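Take this structure, written in structure tokens, and hold onto it; I'll ask about it next.
Only one protein chain is missing from this complex, and each of the others stays in its spot.
In order of appearance the chains are A and B, and numbering begins at 1 in each one.
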Amino acid sequence: MTKTIGDVILRCDNISLSFGGVRALSDISIDVREHEILAIIGPNGAGKSSMLNVINGVYHPQEGTVTWKGQTRRAMKPHESAESGIARTFQNIALFKGMSTLDNIMTGRYTKMRRNLLWQALYWGPARKEEIEHREVCERVIDFLQIESIRKTPVGRLPYGLQKRVELGRALAAQPELLLLDEPMAGMNVEEKEDMCRFILDVNDEFGTTIVLIEHDMGVVMDISDRVAVLDYGRKIADGVPDQVRTNPEVIRAYLGAGH
Amino acid sequence: MTFFFEVLIGGLLAGVMYSLVALGFVMIFKASGVFNFAQGALVLFAALTFVGFMEKGLPFWVAMAVTLAVMMGSAILIERFVLRPLVNQPPITLFMATIGLSFLLEGLGQGLWGSQVRALDIGIEDLPFDVLGMTFSKFDFFAAGCAALLVGALVLFFNKTRVGLALRAVADDHQAALAVGIPLQFVWAVVWAVAGLVALVAGLLWGSRLGVQFSLSLVALKALPVLILGGFTSIAGAIVGGLIIGASEKLAEVFIGPYFGGAIENWFPYMLALAFLLIRPQGLFGEKIIERV
Partner (left out) sequence: MLYREAGQFKTSYAKDLAIFPIRQDRWFIALVLIFFGLVVPLIANDYWLKSILIPLLVSSLAAIGLNILTGYAGQLSLGTAGFMAVGAFAAYNFNIRVPELPLIVDFILAGLCAALVGMVFGLPSLRIKGFYLAVATLAAQFFIEWVLTHFGWFTNYSSSGVISAPPMKMFGFAVESAVEKYLLTLGVVLVMALAAKNMVRSSAGRAWMAVRDKDISAEVIGIPLMKTKLTAFGVSSFYCGVAGALWTYCYLGTVEPAAFDLARSFLILFMIIIGGVGSILGSFLGAAFIGLLPIFLNNMAATIGHGTLQADTMANLEHVIFGGLIIFFLIVEPHGLARLWQIAKEKLRLWPFPY
């Protein structure tokens, strides 16, 4: 079973981002190819999360462009990026704590739902039909992630590992073309990590979703990713297949410190 | 032109009163992150208590001391029965709790001391006097002096004492302050007691001006736009904001009001604050918060 990695679908050119006087990203260019799993790694504060935030429009860079679906621009609004097929999860879980698992996942369908407020107030005819259609999509996601039993539980009450899974579910419900995962395995035990790896690989495999992920666990990164980009102090210092990156002297220096 | 300056300075002096209430808000917000809607009620409560003791025949300073003790006692009770059980609740919950608290204090104050309007005489005559051909109220200047003294004392307290240091630590990060051994509950009780003191001063000044009555707590609501202007965390902001609100509402009332049938000072400060929010959401002196995801 070999997957074919396609053309470049997302291109970031010469991105620079700073907060006040602090330079978070300087002159970074990254390509993402169709169907691949790209890992972005680097020490703390290297600008990994900022990079994801630039891609889906949470941060607006001062310089550089993002090219997605044939459109080249400085930045888009986060909800525009969601509508155009980019979904993401967060480093610190950002679920809607007061809502059930199912409702959280249903919010992932928001951009696909068309009925207006009046129909929804009536909850009849097309609005009801639409609700059921989208419920079916969400149930498939729930099934895929094996979280049927917590369907109606408020997510605030779930343990950490499950919350992470629900968050992935919410992103998947949008049926994205590009999935951005910010440390999907942080704080998990070995079993949970294995489960999460399996889900990520399955998503990539079955739906052909392109995935960009940030992860600190090198074992995981080297195992599941097709390509690895390394950031350090807001600069990109390496980009290539896992084996190449592993032996890159600059990467070793960034991780172990100079002088070794 | 003379008239303009009269109005302006009159407004600035009235603004000092707003600053005083806003100061109480800022201290509590800084130390506990609680937006204390009950500050106005505290002002009313303090003034009512003071007048009540005066009517019982206590001399001025004794009544002052007893009222202060009552305010401290309330601070301890509030910390124990309202704040402590609500630790770690979302800020909006705490805010709603202080709305409840303000109802409680208003009802309690008026229930204990009566709801009729009372005159309060603190021995300063409200005589007009002339400077450079403009007429000012002596009382307003006295009030401004009191406020300045109070602010000075507070600044010293915050910057030069151990409790002040603990307070600033708590303001920055509750968890971290706890971890280095600062007794959170004690600090909160102190802050509320200080806020009670500020409320007492404001209540006395205002009460002797407008009479001690329920509307005091409504006037105190004007401190909210002051906070928006000045930022929630800045003492300097509370003072400057109070002056701006005081001056602008008087100027607006006198020069614009007549075109609209008057009484625009009821809403003008809020609208001003609102307009300001759209330009600078963090206030004049507030810190801009960068949200991390």
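Criterion: a contact is a pair of C-beta atoms (placed from the backbone, for glycine too) under 8 Å apart; a residue touches a chain by one contact, two chains touch by 3 or more.
These figures come from a predicted structure and were not determined experimentally.
For the chain missing from the display, the contacting residue among B:18, B:35 or B:192 is B:35, taking the whole complex into account. Contact with the chain not shown here comes from a single listed residue; of A:24, A:37, A:87 or A:142, that residue is A:87.
Shown as candidates are B:64, B:82 or B:216; the residue that touches the absent chain is B:82.
Within the complete assembly, B:263 is the residue of B:65, B:117, B:155 or B:263 that touches the hidden chain. When you scan A:13, A:103 or A:226 for touch with the missing chain, the hit is A:103. Across the interface with the omitted chain, chain A contributes residues 56, 58, 77-79, 81-83, 87-88, 90, 94-99, 103, 106-111, 113, 115, 117, 120-123, 127-128, 131-132, 134-136, 139, 170, 174. By the touch definition given at the top, chain B reaches the unshown chain through residues 35, 81-82, 85-86, 89, 91-93, 95-97, 99-108, 110-111, 115, 218, 221, 224-225, 227-228, 232, 260-264, 266-267, 270-271, 273-274, 277-278, 281, 291, 293.
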